[in-house]
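A single protein chain has been removed from this complex, and every other one stays in its place.
== chain A ==
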Amino acid sequence: MTAVIMAAAEAVSVVKDGDTVLVGGFGMAGMPVELIDALIEHGAGDLTIVSNNAGNGDTGLAALLAAGRVRKVVCSFPRQSDSWVFDGLYRAGKIELEVVPQGNLAERMRAAGAGIGAFFSPTGVGTPLAEGKESRVIDGREYVLEYPIRGDVALIRAHVADRMGNLVYRKTARNFGPVMATAAAVTIAQVSRIVDIGALDPEAVVTPAIFVNRLVAVSAPAASSAPTAPAASSAPTAPAASSAPADRQEPA
């Protein structure tokens, strides 16, 4: 089934208490701020959030943490100059933290999306992050066994989608989006524009529609200055195609 275009509130209503939610972005680049805002409004709690960082400033992921909806964060780098919301919760013992090396974080989600049961990674060998994990020497090199990270839901931000759900991204805002899209039972992509089927160059599609379930158009996302009008220089989209308003509903 191809992706369904929804308003943000309806799209995130699939998230249940206790879910594991994969949240795209590296800092604010690629952060689906409007989907997170809708998730806060939706009210699901006791969440495990998997994301590279643990929120920046007071918006996006930081706002979700501040709202008290998150039980555990799985990330590579929670400590930043503007991560005061997470810092406060962590020091107060109100949130669990699992620190995962960034490449293992990406690969564990890739494994989940690709049906891999577990994999041996050289990253982290001999460090505290490998303690208690099974290891094996293969061809003279030591590796640590790492398990997949699956999401119930992934919230990602891409640049342009077609109505099938095929996605293209913009610059380094791509980061975890394509990997997370494969690793969750339901993937919700926030995009700046939704174009007609056939308007994306199939050779330029980064995330094929099979990995995308729900599309939410946000024409001027808070975390991006991406041009929303078709620009000659950002040209994976062929002809200028129709742009769906944020509240556009499409039958399944």
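Here, contacts are C-beta pairs under 8 Å (C-beta built on N, C-alpha and C of every residue); 3 or more make two chains touch, one makes a residue touch a chain; residues count from 1.
Assume contacts and distances are computed from a predicted model.
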| query | Name the chain not shown, per its UniProt record: "Cytochrome C oxidase subunit IV family protein", "Circadian clock protein KaiB", "3-oxoacid CoA-transferase subunit B" or "Sugar ABC transporter permease"? | reply | "3-oxoacid CoA-transferase subunit B"
| field | Full-complex contact with the absent chain, from A:K16, A:R79 or A:R136 | value | A:R79
| Of A:T48, A:N104, A:N166 or A:N213, the one touching the omitted chain in the full complex | A:N104
| field | Candidate in contact with the missing chain, chosen from A:R170, A:R193 or A:R214 | value | A:R170
| Sites on chain A contacted by the missing partner chain, in the whole complex | 26-30, 52, 76-80, 86-87, 90-91, 97, 99-107, 109-110, 121-129, 169-179, 206, 223-226
